[in-house]
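The other protein chains are all here in position, but one chain of the complex has been omitted.
What follows is chain A.
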Amino acid sequence: MTTLLEVSGVSVSFDGFKAINNLSFRIAEGELRAVIGPNGAGKTTFMDIVTGKTRPNEGRVTYGEKSVSLLALSESRIAQMGIGRKFQRPTVFEDQSVADNLMMALKKDRNPLAVLLFRPKAADHARVEALAGEIGLADALHRKSGELSHGQKQWLEIGMLLAQEPRLLLVDEPAAGMTLAEREHTTDLLKQAAKTRAVVVVEHDMDFVRRLDCKVTVLHEGSVLAEGSLDHVTQNEQVIEVYLGR
């Protein structure tokens, strides 16, 4: 399969502390990938780099078939190129309705003038309703998203990502703070999403990762410690030592 995202030799330090240390790996088109690792391993920082929030001190990050470097692009440009991101803490616009949140995320021209003149068509409303149905919020379409439960906010955020129709989806701890049933729904959503695009999921919960049933990358101290199937990496000596504990 062709490479969609390639990170090579990337390092970042914060005040001398190396959060990412010579990190290299690649994500193929349409791949589902889980990233695990202890707290502070640099998982979130990796996403910050890909999405343009943090600029690395060295290394290359290239994306797409033309291998465009992402390092010189703004966050919004990177998002427009098809990289969507879900944050660790659910961030939806709480003051606005579920429908407004989804409508804002729909893949449309993002420049201010186009947005100003934009008036939703029947197809757009239908798409929003379909998305709300997918994430189980069909009944909550006109509620303020601030009133949703924690799990529902997480789903809304996933729904907003799907609305963006990204080619690469970066998801940071989607199941944190969810009940078991909610986790299962989340797994389904992500697997469904991964059918049509590449998805990278950061997660601590091993059962969750097992259900995703995909290739796993273990990060530790800012670089890749092991990579492969879940069974393969959980048998790795070093992984057991730093992450799983004896």
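Definition applied: a residue touches a chain if its C-beta (ideal position, glycine included) is under 8 Å from a C-beta of that chain, and two chains touch if they have at least 3 such contacts; residues count from 1.
We take it that contacts and distances are computed from a predicted model.
Set against the options "GMC family oxidoreductase", "Urea ABC transporter permease subunit UrtC", "Sulfite reductase beta subunit" or "Phenolic acid decarboxylase", the UniProt name belonging to the omitted chain is "Urea ABC transporter permease subunit UrtC". Touching the chain that is not shown, out of A:Arg26, A:Arg55, A:Arg110 or A:His232: A:Arg110 (per the contact rule at the top). Check A:Ser8, A:Ser76 or A:Gln235 against the missing chain and you find that the one touching it is A:Ser76. Set against the missing chain, the residues A:Glu58, A:Asp95 or A:Asp207 yield one that touches it, A:Asp95.
Considering the whole complex, the residue from A:Arg26, A:Arg55 or A:His142 that touches the absent chain is A:His142. Hidden from this view is one chain, which touches chain A at 51, 53, 74-76, 79-80, 84-85, 87, 91, 93-96, 99-100, 103-105, 110-113, 115-116, 118-122, 125-126, 129, 139-144, 147, 160, 164.
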